[in-house]
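Here you go, one structure.
Missing here is one protein chain; the remaining ones are kept as they sit in the complex.
Here is subunit A:
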């Protein structure tokens, strides 16, 4: 069923009885051309673009839990493409372009809101660094505006501009950045992929990877063996375990990142704002809650929950930026498991096992990359070679030294 104003009106007069499930719940077939492990945003997007762009029909996505139970429903929903380094800028810009056309492409309301992403600077040297970043972005055709203090004040008056330690000197604004309803991204990709014949198999955990003569032949799952000519791994924080089933040891550590939402209030903050003197980012959801987050806790974890010292640190940074936050109550907080690569940049590549492909290392920036990650991973799987957009995200870059240290913020920055 195609969603439109007419279907909404028809169902309004039909007692809402005509809606159908957005995707099927098929049993796994004995074999597929491509099996994607991981039914999060990246895995579903990969399946969708394999079907749409590359014309493959016999695809399955296997997911251990239910769709949207992992990081695609745990992030702070921010999309942007304000990257500096050559390997990154074109990739994230392509992602933002895909976000801009996503709802029409998927026929699904993902609430894409290009409200602008504002990175604040607090020192003269930071302003210089932002000028450089903004210029690098504009050279790649990405929008960027360097704002002075009064221009920032006109946009976001609630900030503490005269903070004793971190006064606001200006900011770098990307107007095309913003937020997207994250659950709807998973659901929209799932529905669109399902309509193109992709089997989405939930509650189906991969327990082994079967390899014969250096070539993949399928995956063992809790619902039996599923044969596959090609297997793509898109399992985020669990990548190390699944890859170990194929004998791979990766430059990945799993860490916990927490996020928070306040009680709902009237419109207060109209942009995504990031604090430049620490690591804090905040936006206001359409329900009115302030959604914010900060650093990873800093130790290995698979627990999907964090500890109080990091919560305190995030709140302190929030108060330093927006003193009025102190009048709000935090409604919920939660944690997600980040696949922290050692240089802070992702991996989309082939592996030494023929027919096995890897998509991981998104650190705490995977959500914004969802469409381009799926698009590039689909290309890498279908053509058996990387697309120029993900050519720098190689698995062997740690051996060759071609690291992409955009912020130098991998799992252990002191090692690089």
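Going forward, contacts are C-beta pairs under 8 Å (C-beta built on N, C-alpha and C of every residue); 3 or more make two chains touch, one makes a residue touch a chain; residues count from 1.
Criterion: contacts and distances are computed from a predicted model.
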Absent chain [UniProt protein name; select from "Imidazolonepropionase", "Cytochrome b561", "Sarcosine oxidase subunit delta" or "Penicillin-binding protein 2"]: "Sarcosine oxidase subunit delta"
Candidate in contact with the missing chain, chosen from A:78, A:342 or A:358: A:342
Residue, one of A:254, A:284, A:359 or A:390, that touches the chain absent here: A:254
Sole residue of A:7, A:195 or A:307 that reaches the chain not shown, by the stated touch rule: A:307
Those residues of subunit A which, in the complete complex, touch the missing chain: 238, 240-241, 244, 249-254, 298-303, 307-309, 312, 342, 396, 398-400, 411-412, 415
